[in-house]
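Here is the structure we will look at, set down as structure tokens.
The complex appears here minus one protein chain, its other protein chains still in place.
And now, subunit A:
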Amino acid sequence: MKERILSCVRRALEHRPSPVLPDPLTLPSLSREEAVALFTERLSGNGGEVVRLPDLKGSREWLEGFAQSFSGAAVSRMVPPVLYPALPALPPEEAPLGISWAIGAVAETGTVLLSSREGRRTQLLPPTHLVFVPEETLYATLLEALQALKGDLPSAIGLHSGPSKSADIGQVMVRGVHGPGRLVAALIAELSD
């Protein structure tokens, strides 16, 4: 069957000219501060939340406060142990909070990049999704992010740019259909203390 389809394609293309493949379109890059500002603006605009934390210690302190309103959490195995909240560990199917460690983020689109290596259910099932993002992996543009990821692709990458939403019911925007209804990105400025 493969051969049949490919030969139909080959026949269709006989004597047809091949146009050149254009070089990728690049957008100007940004400084770290500009990228943080743009990421914050764009993800907030998409309905997500952004906090900026100085380092792991500062992140730990912030997490203690943040975690208080939850009864348990599913934490990805990529999250460093210092950022495990003082909450009962629950499977993603039951946890009100899922915590991820991003493999990158994109300022241009307000996006966090998530790897299947940490487990996909944690990223999708809990109603609130907290994602830690080391600032050194914040890229200005989607192109930069894709180029950085290309060498080491896991079986799946999820690009999340806000809470799950739908306008399928009478054109009214509803949040939290299927995926998390709340996305919080916590940028960590410096990983090493």
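As a convention for this text, contacts are C-beta pairs under 8 Å (C-beta built on N, C-alpha and C of every residue); 3 or more make two chains touch, one makes a residue touch a chain; residues count from 1.
Just so we're on the same page, contacts and distances are computed from a predicted model.
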Name per UniProt, for the chain absent here [options: "ABC transporter ATP-binding protein", "Cyanoglobin", "Lactate utilization protein B" or "Putative ABC transport system permease protein"]: "Lactate utilization protein B"
Which of A:A37, A:A167 or A:L191 contacts the chain that the document leaves out: A:A167
Subunit A, residues in touch with the chain not shown (by the definition above): 1-2, 4-6, 8-13, 16-22, 24-25, 42, 46, 77, 93, 108-111, 116-117, 119-121, 123-124, 141-143, 146-147, 150, 153-172, 174-180
